[in-house]
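Showing chain A:
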Amino acid sequence: MSAPLLKLTGVTKRFGGLTAVNEVSTHVDAGEIVSIIGPNGAGKTTLFNMISGVLPPTEGRIELEGRDLARVAPHDYVRHGIGRTFQNLALFKHGTVVDNILVGRHWRMKTSLVEAVFHFGRPRREEIAARERAEEIIEFLEIETIRDKVVGTLSYGQQKRVELGRALATDPKLLLLDEIVAGMNQEETEDIARFILDIRDELGVSILMIEHDMHLVMDISDRVHALNFGATITEGRPAEVQAHPGVIEAYLGAKAAAARAEPAPLLKARAG
Partner candidate 1 sequence: ADQGVTDTEILLGEVEPLTGPPGLLGIAHNLGVRLALAEANAAGGVGGRTLKLVAEDDGYVTSRTIQSLRKLIGVDKVFALTAVSGSGQAVASIPVLKQSGIPTMIPIGPLPPLYEPPMDNVFVVGQSYTEGMHQLALFLAEKHPGAKWGVITQDDDYGAALREGIEQAKGEAQIEVAFETRYARGQKDFSSEMLRVKDAGVEVLIAGGIISENIAMVKEAEKLGITPAIATFWPGRVPEVLKAIGPASDGIYAVDYVAPIQSDAGQAFLELARKHLTEDEVARVNRYTMTGYTSTRLLIAAMQTCAEDLTWACTNQALADGPAVDTGVMAPAAFAGGRFTNSPVTIMQADYETLSYAPVD
Partner candidate 2 sequence: MNYLIELLVSGLAVGAVYGLIAMSFAIIFKATGLLNFAQGEMGMITAYVAFSIASATDGNPWLTAAGAIVFSVLFALAVERIVIRPMVDEPILARIMTTIGLAVIFRSGTMLVWDALPHDMGLAAGSALVDLGGVRVRGAQIGVVVALAVAVAAMLAFFRYSRFGIAMRAVASDDATARLMGVKTARVQQAAWGAAAVMSGIAGALFAIAWELSPSLYALGLKSFPATILGGLDSVVGSAFGGVVIGITENLVGGYLSPGLKEVAGFVIIIAILMVRPYGLFGEKRIERL
(Lines give C-alpha, C1' and ligand atoms only; values in the text may rest on other atoms or scores of the structure.)
Protein backbone atom coordinates (compact mmCIF):
# COMPACT_ATOMS: atom_id res chain seq x y z
CA MET A 1 0.00 0.00 0.00
CA SER A 2 1.35 3.38 -1.00
CA ALA A 3 1.34 6.46 1.22
CA PRO A 4 -1.89 8.44 1.35
CA LEU A 5 -2.07 11.41 -0.96
CA LEU A 6 -2.25 13.86 1.90
CA LYS A 7 -1.32 13.13 5.44
CA LEU A 8 -1.58 15.51 8.39
CA THR A 9 0.09 14.66 11.65
CA GLY A 10 -0.54 16.73 14.75
CA VAL A 11 -1.00 19.93 12.80
CA THR A 12 -1.39 22.97 15.01
CA LYS A 13 -1.74 26.66 14.30
CA ARG A 14 -1.65 29.38 16.87
CA PHE A 15 -2.30 33.07 16.34
CA GLY A 16 -0.85 34.74 19.37
CA GLY A 17 -2.80 33.26 22.24
CA LEU A 18 -5.46 31.74 20.05
CA THR A 19 -5.12 28.13 18.99
CA ALA A 20 -7.03 28.02 15.73
CA VAL A 21 -6.06 24.46 14.85
CA ASN A 22 -5.08 22.03 17.51
CA GLU A 23 -3.22 18.80 16.80
CA VAL A 24 -5.23 17.69 13.84
CA SER A 25 -4.27 14.42 12.21
CA THR A 26 -6.03 13.01 9.20
CA HIS A 27 -5.41 11.90 5.66
CA VAL A 28 -6.89 11.87 2.19
CA ASP A 29 -6.39 8.89 -0.06
CA ALA A 30 -6.14 9.13 -3.79
CA GLY A 31 -9.58 9.28 -5.33
CA GLU A 32 -11.34 10.15 -2.12
CA ILE A 33 -13.78 12.93 -1.37
CA VAL A 34 -13.32 14.03 2.22
CA SER A 35 -15.34 16.74 3.90
CA ILE A 36 -14.42 18.89 6.85
CA ILE A 37 -17.24 20.26 8.93
CA GLY A 38 -17.38 22.25 12.11
CA PRO A 39 -18.78 25.38 13.65
CA ASN A 40 -17.76 28.79 12.50
CA GLY A 41 -14.28 29.61 13.61
CA ALA A 42 -13.45 25.98 14.22
CA GLY A 43 -10.29 26.33 12.20
CA LYS A 44 -11.28 24.70 8.94
CA THR A 45 -10.09 27.44 6.66
CA THR A 46 -6.95 27.82 8.70
CA LEU A 47 -6.28 24.16 8.11
CA PHE A 48 -6.69 24.72 4.37
CA ASN A 49 -4.36 27.66 4.56
CA MET A 50 -1.70 25.43 5.99
CA ILE A 51 -2.24 22.67 3.46
CA SER A 52 -2.01 25.12 0.57
CA GLY A 53 1.07 26.92 1.85
CA VAL A 54 -0.61 30.21 2.73
CA LEU A 55 0.38 29.84 6.37
CA PRO A 56 3.08 27.69 7.93
CA PRO A 57 1.86 25.35 10.66
CA THR A 58 3.04 26.21 14.15
CA GLU A 59 3.53 22.54 14.79
CA GLY A 60 2.94 19.28 13.03
CA ARG A 61 3.66 17.79 9.70
CA ILE A 62 1.92 17.95 6.38
CA GLU A 63 2.90 15.38 3.78
CA LEU A 64 1.86 15.04 0.19
CA GLU A 65 2.57 11.65 -1.30
CA GLY A 66 5.00 11.10 1.49
CA ARG A 67 6.87 14.36 0.93
CA ASP A 68 7.07 16.85 3.76
CA LEU A 69 5.71 20.15 2.55
CA ALA A 70 7.49 22.19 5.19
CA ARG A 71 10.41 22.82 2.89
CA VAL A 72 8.35 23.75 -0.10
CA ALA A 73 8.06 27.46 -0.90
CA PRO A 74 4.49 28.72 -0.70
CA HIS A 75 4.25 29.34 -4.43
CA ASP A 76 5.50 25.84 -5.17
CA TYR A 77 2.69 23.98 -3.42
CA VAL A 78 0.79 24.14 -6.64
CA ARG A 79 3.60 22.32 -8.41
CA HIS A 80 3.19 19.46 -6.03
CA GLY A 81 -0.44 19.17 -6.94
CA ILE A 82 -2.42 21.27 -4.51
CA GLY A 83 -5.13 23.47 -5.93
CA ARG A 84 -7.74 25.34 -3.99
CA THR A 85 -10.64 27.72 -3.98
CA PHE A 86 -11.20 30.37 -1.38
CA GLN A 87 -14.04 30.91 1.00
CA ASN A 88 -14.12 34.67 0.49
CA LEU A 89 -13.53 34.88 -3.23
CA ALA A 90 -9.95 35.65 -4.10
CA LEU A 91 -10.26 36.24 -7.81
CA PHE A 92 -8.29 38.72 -9.86
CA LYS A 93 -11.22 40.98 -10.25
CA HIS A 94 -10.01 43.22 -13.04
CA GLY A 95 -9.26 40.32 -15.31
CA THR A 96 -11.69 38.41 -17.46
CA VAL A 97 -12.82 34.91 -16.68
CA VAL A 98 -10.37 33.55 -19.22
CA ASP A 99 -7.53 35.55 -17.72
CA ASN A 100 -8.32 34.21 -14.30
CA ILE A 101 -8.36 30.65 -15.44
CA LEU A 102 -5.14 31.13 -17.36
CA VAL A 103 -3.40 32.29 -14.21
CA GLY A 104 -4.12 28.81 -12.96
CA ARG A 105 -1.96 27.54 -15.81
CA HIS A 106 0.87 29.83 -14.80
CA TRP A 107 3.11 27.25 -13.21
CA ARG A 108 2.70 24.93 -16.14
CA MET A 109 4.24 27.45 -18.47
CA LYS A 110 7.88 28.29 -18.92
CA THR A 111 8.02 31.49 -20.95
CA SER A 112 10.68 33.78 -19.53
CA LEU A 113 10.54 37.52 -19.22
CA VAL A 114 12.64 38.09 -22.29
CA GLU A 115 10.81 35.53 -24.37
CA ALA A 116 7.52 37.03 -23.37
CA VAL A 117 8.39 40.29 -25.05
CA PHE A 118 8.35 38.45 -28.36
CA HIS A 119 5.17 36.57 -28.92
CA PHE A 120 6.89 34.05 -31.05
CA GLY A 121 7.99 30.45 -30.84
CA ARG A 122 7.65 28.84 -27.47
CA PRO A 123 5.63 31.58 -25.82
CA ARG A 124 3.10 31.35 -28.56
CA ARG A 125 2.87 27.59 -28.54
CA GLU A 126 2.55 27.61 -24.81
CA GLU A 127 -0.15 30.24 -24.87
CA ILE A 128 -2.16 28.27 -27.35
CA ALA A 129 -1.90 25.12 -25.31
CA ALA A 130 -2.89 26.93 -22.14
CA ARG A 131 -5.75 28.60 -23.84
CA GLU A 132 -6.99 25.29 -25.14
CA ARG A 133 -7.03 23.87 -21.68
CA ALA A 134 -8.79 26.95 -20.35
CA GLU A 135 -11.49 26.60 -22.96
CA GLU A 136 -12.02 23.00 -21.97
CA ILE A 137 -12.49 24.00 -18.39
CA ILE A 138 -14.87 26.77 -19.34
CA GLU A 139 -16.91 24.32 -21.29
CA PHE A 140 -16.83 21.78 -18.51
CA LEU A 141 -18.10 24.30 -15.98
CA GLU A 142 -20.65 25.71 -18.40
CA ILE A 143 -19.52 29.28 -18.11
CA GLU A 144 -19.08 29.97 -21.82
CA THR A 145 -21.44 32.91 -21.71
CA ILE A 146 -19.36 34.84 -19.24
CA ARG A 147 -16.01 33.85 -20.71
CA ASP A 148 -14.93 37.36 -21.60
CA LYS A 149 -16.55 39.22 -18.76
CA VAL A 150 -14.52 41.05 -16.19
CA VAL A 151 -14.75 38.97 -13.07
CA GLY A 152 -15.44 41.91 -10.76
CA THR A 153 -18.79 42.46 -12.41
CA LEU A 154 -20.03 38.92 -12.01
CA SER A 155 -22.50 37.86 -9.37
CA TYR A 156 -21.27 36.04 -6.32
CA GLY A 157 -22.29 32.61 -7.49
CA GLN A 158 -20.76 33.10 -10.91
CA GLN A 159 -17.50 34.10 -9.31
CA LYS A 160 -17.45 30.93 -7.29
CA ARG A 161 -17.58 28.93 -10.46
CA VAL A 162 -14.70 30.85 -11.89
CA GLU A 163 -12.76 30.07 -8.74
CA LEU A 164 -13.39 26.42 -9.31
CA GLY A 165 -12.24 26.77 -12.90
CA ARG A 166 -9.06 28.51 -11.87
CA ALA A 167 -8.28 25.81 -9.34
CA LEU A 168 -8.91 23.11 -11.93
CA ALA A 169 -6.58 24.80 -14.33
CA THR A 170 -3.68 24.11 -11.99
CA ASP A 171 -4.06 20.37 -12.72
CA PRO A 172 -4.24 19.50 -9.05
CA LYS A 173 -3.93 16.09 -7.55
CA LEU A 174 -5.70 17.32 -4.49
CA LEU A 175 -8.38 19.95 -4.80
CA LEU A 176 -9.29 21.95 -1.72
CA LEU A 177 -12.77 23.45 -1.89
CA ASP A 178 -13.66 25.97 0.80
CA GLU A 179 -17.44 26.34 1.01
CA ILE A 180 -17.78 26.19 -2.72
CA VAL A 181 -21.56 26.07 -2.72
CA ALA A 182 -22.14 28.83 -0.21
CA GLY A 183 -24.37 31.35 -1.91
CA MET A 184 -25.69 28.92 -4.46
CA ASN A 185 -29.21 27.72 -4.72
CA GLN A 186 -30.33 24.14 -4.97
CA GLU A 187 -29.97 23.94 -8.69
CA GLU A 188 -26.51 25.42 -8.75
CA THR A 189 -25.46 23.27 -5.87
CA GLU A 190 -26.54 20.29 -7.86
CA ASP A 191 -24.40 21.44 -10.73
CA ILE A 192 -21.41 21.81 -8.48
CA ALA A 193 -22.05 18.44 -6.91
CA ARG A 194 -21.99 16.95 -10.33
CA PHE A 195 -18.78 18.77 -11.19
CA ILE A 196 -17.14 17.54 -8.03
CA LEU A 197 -18.09 13.97 -8.74
CA ASP A 198 -16.96 14.30 -12.32
CA ILE A 199 -13.70 15.87 -11.33
CA ARG A 200 -13.02 12.95 -9.10
CA ASP A 201 -14.30 10.27 -11.43
CA GLU A 202 -13.05 11.56 -14.74
CA LEU A 203 -9.96 13.51 -13.80
CA GLY A 204 -8.98 11.37 -10.86
CA VAL A 205 -8.54 14.35 -8.59
CA SER A 206 -8.96 13.82 -4.88
CA ILE A 207 -11.08 16.31 -3.06
CA LEU A 208 -10.95 17.81 0.38
CA MET A 209 -13.82 20.15 1.00
CA ILE A 210 -15.16 22.39 3.70
CA GLU A 211 -18.89 22.67 3.58
CA HIS A 212 -21.81 23.78 5.70
CA ASP A 213 -24.40 22.34 3.34
CA MET A 214 -24.98 19.10 5.15
CA HIS A 215 -26.98 17.54 2.37
CA LEU A 216 -24.10 17.90 0.04
CA VAL A 217 -21.61 16.68 2.59
CA MET A 218 -23.67 13.64 3.43
CA ASP A 219 -24.42 12.79 -0.17
CA ILE A 220 -21.08 12.94 -1.83
CA SER A 221 -18.29 12.53 0.70
CA ASP A 222 -16.56 9.29 1.35
CA ARG A 223 -15.42 10.45 4.74
CA VAL A 224 -16.17 13.39 7.04
CA HIS A 225 -13.89 15.03 9.54
CA ALA A 226 -15.51 17.18 12.23
CA LEU A 227 -13.65 19.96 14.02
CA ASN A 228 -14.51 22.15 16.95
CA PHE A 229 -12.26 24.76 18.52
CA GLY A 230 -9.53 23.59 16.24
CA ALA A 231 -9.57 20.03 17.50
CA THR A 232 -11.01 16.90 15.97
CA ILE A 233 -14.37 15.80 17.35
CA THR A 234 -14.68 12.74 15.23
CA GLU A 235 -13.98 11.36 11.83
CA GLY A 236 -15.70 8.67 9.85
CA ARG A 237 -18.33 7.84 7.34
CA PRO A 238 -20.92 10.58 6.82
CA ALA A 239 -23.76 8.89 8.62
CA GLU A 240 -21.62 8.11 11.65
CA VAL A 241 -20.39 11.65 11.95
CA GLN A 242 -23.84 13.04 11.53
CA ALA A 243 -25.10 10.96 14.37
CA HIS A 244 -22.21 11.79 16.66
CA PRO A 245 -23.52 13.60 19.74
CA GLY A 246 -20.56 15.95 19.83
CA VAL A 247 -21.24 17.01 16.26
CA ILE A 248 -24.92 17.49 16.91
CA GLU A 249 -24.27 19.57 19.96
CA ALA A 250 -21.55 21.79 18.57
CA TYR A 251 -22.53 22.04 14.98
CA LEU A 252 -25.82 20.73 13.74
CA GLY A 253 -28.11 21.55 16.62
CA ALA A 254 -30.81 19.21 17.71
CA LYS A 255 -33.45 20.58 15.44
CA ALA A 256 -31.33 20.54 12.37
CA ALA A 257 -30.10 17.07 13.11
CA ALA A 258 -33.63 15.86 13.41
CA ALA A 259 -34.71 17.66 10.30
CA ARG A 260 -31.90 16.19 8.36
CA ALA A 261 -32.32 12.72 9.62
CA GLU A 262 -35.90 12.80 8.46
CA PRO A 263 -35.98 15.31 5.67
CA ALA A 264 -38.55 18.02 5.92
CA PRO A 265 -41.69 16.26 7.02
CA LEU A 266 -43.63 19.43 6.66
CA LEU A 267 -42.72 19.82 3.05
CA LYS A 268 -43.15 16.21 2.32
CA ALA A 269 -46.68 16.33 3.52
CA ARG A 270 -47.50 19.36 1.45
CA ALA A 271 -45.83 18.14 -1.65
CA GLY A 272 -48.17 15.26 -2.02
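Following the convention adopted for this analysis, contacts are C-beta pairs under 8 Å (C-beta built on N, C-alpha and C of every residue); 3 or more make two chains touch, one makes a residue touch a chain; residues count from 1.
With respect to how the candidates were assembled, all candidates are chains of the complex that A comes from, given by their letters.
Computed from a predicted model, the values in this text were never measured in an experiment.
Asker: In the complex, what candidate makes contact with chain A, out of 1 or 2?
Answerer: 2
Asker: Note which residues of chain A are touching candidate 2 in the complex, please.
Answerer: That would be residues 45, 49, 54, 86-88, 90 of chain A.
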